[in-house]
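Removed: one protein chain of the complex. Kept in place: all other protein chains.
Let's look at subunit A:
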Amino acid sequence: MSNPTMRSSDLVFAAGAKRPTKADVVIIGNGALGMFLADELVERQVGSVVVVGPSHRDTGASQAAGAMLGCFGETTTESLRTNAARTRFELGISAHDKWPETLRRLDEFAPSDRPLQTTTESHIILNSVGAELDTVNFAAIIDALDQYDKPWKEIDPTDIPGYNPRPESRALRAIHLPTEGAVDARGVLASLERRLRHGGAILLDQTVRRLVGSDEEVTAVELDDGHLIEAGTVVVAAGIHSESLVRTVFDVPDLMPTFPGLGFAMIAKRTGGEPFTSVVRTPNRGFACGLHVVPQGGGLEYYGATNRLVHTISSVTWMADVRFLAQYSMQQLDERAATHEVTKWCSGNRPVTLDGFPLVGWMPLSGLYLMTGTYRDGFHCAPLLAEHVANELQGKSGIIDSIFQPIRKPVATRTVESSIDEYVTHSLAAWFETGAQAAPQMTTSQLTDYYRNMAVQTYEQLGVDYALGPDILWYAQGNLHGARRVARYLRTFKGDGDVDQPTGATTGTGGTR
């Protein structure tokens, strides 16, 4: 990359100006990634720091997050199958180790008496609702816990505090993870705001319209009202808006696309029954993160979450998602949830890259750094990524693997054949999870044939040989916009030695067709 360090500058805030016209670092985005980075930079006293982002954080993933501090609870059969996936998985483990110190830093700035860490433990349940995918991911969680020598214990599901499902959806197995808890995402963001203001950072309740610069460097950002802020370094950490912001100054066809993973969750006030005292969740499920409840403190509980890749960024909630979450929270977690009072509807867009891996690093333009693409674990990884990025901005060694560099070919972790298998497994899981009904004479193997046919045809029509994750394949087949973005991007690598196999990211049984 052409810019190994933040430029040394003598930029200072314009005297007497209400809003700064200059800063050493401008961070675009006030979600977990941007806020934790700002905090790290202020802590290191690297110079003036400005964070730009709307205070409502509408459409952002962080404000809607369940913020489980879970890496093992998120394990799937893919998590450790390839070196690249394992590298990403271990990023989560390293991030987990940073949270105790992170919370100690934030504690005095908490906006209320409610603790920022709402629980320190998780229970993973295996019921029969989620089809075969639940079973194999449950086994993958236990395998990973054993591989990394982490504590866990199989328990009687009826011993989980608060767990009170309908009998037909009851779990037959459950494990207790004593070291994976959760934080109050909204409380953590509020604490960061207070700590940053206390430390002298500027938080601007606005959005950035475009980056300003030339083909070689980025020198400033232009806010939505035309106000310019000159910057020594611009860090784009704007979640799903990051790609379009970068393209305002750097529009190249091989910049990896990022898709909105629109998700829905809700926070409800418990009105009766035994409260949950831990995260209670299923394994990751079809195209999504599984059903979960996260204690929020103050009698509140977070129920989540859905995930669908969409073409347009929005904060809308689909009625189907409301139905899904409400019905299955009652059936699979606690039937008393039916009378809980919803206090907040959470909707946000996870930044999902085409290859599923984050984009973190310097861009080819001097003065421009990108951190996004963290999908569903951006909040959890934010303190670690903040340390990494702060190091890089200061010209020190980073602490995460170089495979996440933002300008790269897509990381290959599977064959097209295994991509099709994975798509079929996820589709079947989604079929059963959503309560879809087939005619009595229709068997699961017929459904399997249908989904396999769809996946094979999608590859034929797209004309690509990069093996897509099941969520991206679903997205590409579902609408013409998605198909075109996926196909156009992947076709830029045709005749160029196919996609990348970065050092340390061998594919195990993967590879490309």
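Here is the rule we go by: a residue touches a chain if its C-beta (ideal position, glycine included) is under 8 Å from a C-beta of that chain, and two chains touch if they have at least 3 such contacts; residues count from 1.
To be clear about the criterion, contacts and distances are computed from a predicted model.
Engineer: Between "Lipid II isoglutaminyl synthase (glutamine-hydrolyzing) subunit MurT", "Cytochrome C", "Acyl carrier protein" or "Transketolase", which matches the UniProt record of the unshown chain?
Structural biologist: Choosing among "Lipid II isoglutaminyl synthase (glutamine-hydrolyzing) subunit MurT", "Cytochrome C", "Acyl carrier protein" or "Transketolase", the correct UniProt name is "Acyl carrier protein".
Engineer: Which residue, A:56, A:323, A:396 or A:481, contacts the hidden chain when the whole complex is considered?
Structural biologist: A:481
Engineer: Looking at A:30, A:242 or A:458, which residue reaches the missing chain?
Structural biologist: Of the candidates A:30, A:242 or A:458, A:458 is in touch with the missing chain.
Engineer: What residues on subunit A make contact with the chain left out of this view?
Structural biologist: Where subunit A meets the chain not shown: residues 454, 457-458, 460-463, 477, 479-481, 483-484, 487.
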